[in-house]
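For this view, one protein chain was removed and the others were kept in their places.
In order of appearance the chains are A and B, and numbering begins at 1 in each one.
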Amino acid sequence: MSVSYWRNRDRYFRIIGSICNSCNHESFPNFYTCNKCNSEDISDKEMPNNGKLISYTVSSESMPGFEKELPMSIGLIKLNNNVNIVAQIVDSDLEDIKIGANVKAVFRKILADGDSGQIYYGYKFKVVNTKK
Amino acid sequence: MKSSTPVYISGYGGYVPRLRLPTADIAKLWKGGGSGPNKAKSVANIDEDTTTMAVETARDALSMSGPCEIGAIFVGTESKPYAVKPTSTIVAQALGIHRTLASDFEFACKAGTEAMQVITGLIGSGMISNGIALGVDTAQGRPGDNLEYTAGSAAAAFVLTNDHANPIAKIEYSTSYVTDTGDFWRRQTESFPRHLSRFTGEPAYFHHVQSSVTQLLSETNLQPSDFKYAIFHQPNPKFPIQVAKRLGFTSEQIEPGLLNPIIGNPYSASSPLGLVSTLDIADPGDRILLASFGSGAGSDAFSILVEDGILNKGENHIPLSDIINDNREIDYATYTKLRGILK
Partner (left out) sequence: MNSLKIKISGTGLTKITDHWSKSLVDLSVESAKQAISESTILPDMIIFANTLSSYSSSQENLSTIISEKLGLSNIDSFKIESSSCSGAMAVNIANKLLHSDDIESILVIGSEKMTDLSPSETIKATTLGESYEYTQFFGITMNSLYALFSRLYMENYNISSDALSNFSVLSHKNSSSCKHAQFNREFSLDSINKSSIISSPLTMLNCSPIGDGSASVMLSKNNKSNFADVDILSSTSSNSSVDFYSRDNLLEFNSTSNCINKSLEESKVNLDDIGLLEVHDVVPAITANIIETLGFSKPGSATSDIMSGKYDLDSKISLSSSGGLKARGNPLSATGIYQIAEVTRQLQNRSHTDLQNKKIGLCHNMSGIDANSVIHILGLSN
C-alpha cells in the first residue's frame, strides 16, 4: 500500500488530474485518452480546490482503519471546473452539509498504518462561507 | 544580528484548529471545578497533525506572497508525527517544491523563530532568494498536569524574501540567547513532557526572554516606546504580561498578539502566531518586537518594521481573528479520543 501511496502522492496532495490539450476537457482522476475527443495529448493539471456539494451522506460504517472517524461525512462535490469528486467532509456542522454548500479542499491525514507504519495524507473538503 | 542584504516578510499565514476544549472541562475532572489560567485551548481534530497544519498555513503564506523561488522550507515543531522522517519534505511535496533545503527544527517553543533566523541568514548571504519558516505544534500535556490546560495546537508560516518590491515587513534586527537550562523536557520514548513547575519562570522564561530582548534593544539603540507592538511567547496568560512590564512594554502593545487566553499555548506556533495576529492589524511604519522562548532553553528576539505591502495582503487572506472565532467546543471525553490517535 505504501508504494501505491507514494506513486499517487502528488495527486492526493494537490488534486492533480488531467487536461486534454486538444479540447481542454478536464478530468479527475487522470485519464490516458480524452473521454470527450479521444485525443492522447494529455497533461497533468491541478484541479481547483473549491466547489459545491451536489450530494452528501453521513456514514456510520467504515473501511478498516477508519473506525475512529465515525460518523463520517462524505460529499459528492462539483469542483469549479465542473469535474466531480467524492471526498470526506470534515470540520463542518451537520446542518451546513447540504446540497449547494460551498466547499474548499483541505490537506488532512487519511490513515495511519498503526503506531509504527506510515501516515497517509490527502485531500478532504470542508464547508465554507456559511455566514451571510 | 543583521543580514547584509535586507530580508523581508512577503507573506504569512496562521492556522488554528476549529475545536476548543474549555479549561473548565479539564478542571472539572481533575480539580472538581474552576478552570485553567486560559479560558480554552485549541485541539487538533482526529485527522490533523503538525504536517497537515503546516501545509495549510504554508499555502496561505505563499498565496499572500505570490509565486516565488523557494530555497528553504524549515518546520519548527516539537510534535513531529515521525520521530525520524521530516515534516518539511511533506510540506515541500504538497507545495510542489523540490529544489530546496528542507529540515525540521527542534527547540521547544522557539523552533519556529529559529527557522526564521536561519532563513534570514540564508537569504541575507545570497544563497537563496526566498524561504518559508514555520512554527507548528499539536502540543500535549500529561492528563491531570498543569500543562494540560494550556498545551494547544496551531501553525504559523512566514515567507521570507530578498524581494524589496512590495514587502509586508522588514526583518530589521535579531538576537538569540541560549543556556543549558532543563526547565521542560521529553525523553525519546515518552509521550508527554515533564517540567519543573515554578522553575520554568525566573531561571527559564524570564531570564532568557529578558536577555535576548535587552541585547536587541541595546544593540539597536531602540527603546520600548519605539515599538508599536510587542509579542512575547505565551506559555500562559500571565508570563507575557509580566515580562512586558519588566522590559518596559505596555499592555496596549502586547494586546493584539496575546492569544493564550483563548487558544492556549501552541508551542512553536505561539509567538509566531502572535506576530500573525499583530500583522493583521498593523500599519505601514509600525515597529514590532517579537520574542520567543524555547525550553532547554533560549530566546530569539526580532525587531520587525511593517512596510507598505501590509496594505495589499490579497483578497484570499482570512484574518486570524476570523479563523479563531469560527470554533466549536468539545468536551473532555471527545478530547481524549482525539488525543494520541492516528499518531
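One rule holds for everything that comes next: a contact is a pair of C-beta atoms (placed from the backbone, for glycine too) under 8 Å apart; a residue touches a chain by one contact, two chains touch by 3 or more.
All values derive from a computational prediction rather than experimental measurement.
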| item | value |
| --- | --- |
| Partner chains on view for the chain not depicted | A |
| Option from A:19, A:34 or A:110 whose C-beta touches the chain left out | A:110 |
| Interface residues of chain A (partner: the chain not displayed) | 4-5, 8, 11-12, 27, 29, 54-67, 69, 72, 74-76, 84-88, 99, 110-111, 120, 122, 124 |
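Throughout what follows, only the chains that are shown with their structure count from here on.
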| item | value |
| --- | --- |
| Centre-to-centre distance between chain B and chain A (centres being mean Cα positions), rounded to whole Å | 30 |
| Residues of chain B touching chain A in the complex | 18, 45-49, 51-52, 55-56, 59, 81-82, 90, 93-94, 96, 328, 337, 341-343 |
| Interface residues, chain A side, partner chain B - complex | 9-10, 13-14, 68-69, 90-91, 93, 106-112, 115, 119, 121, 124 |
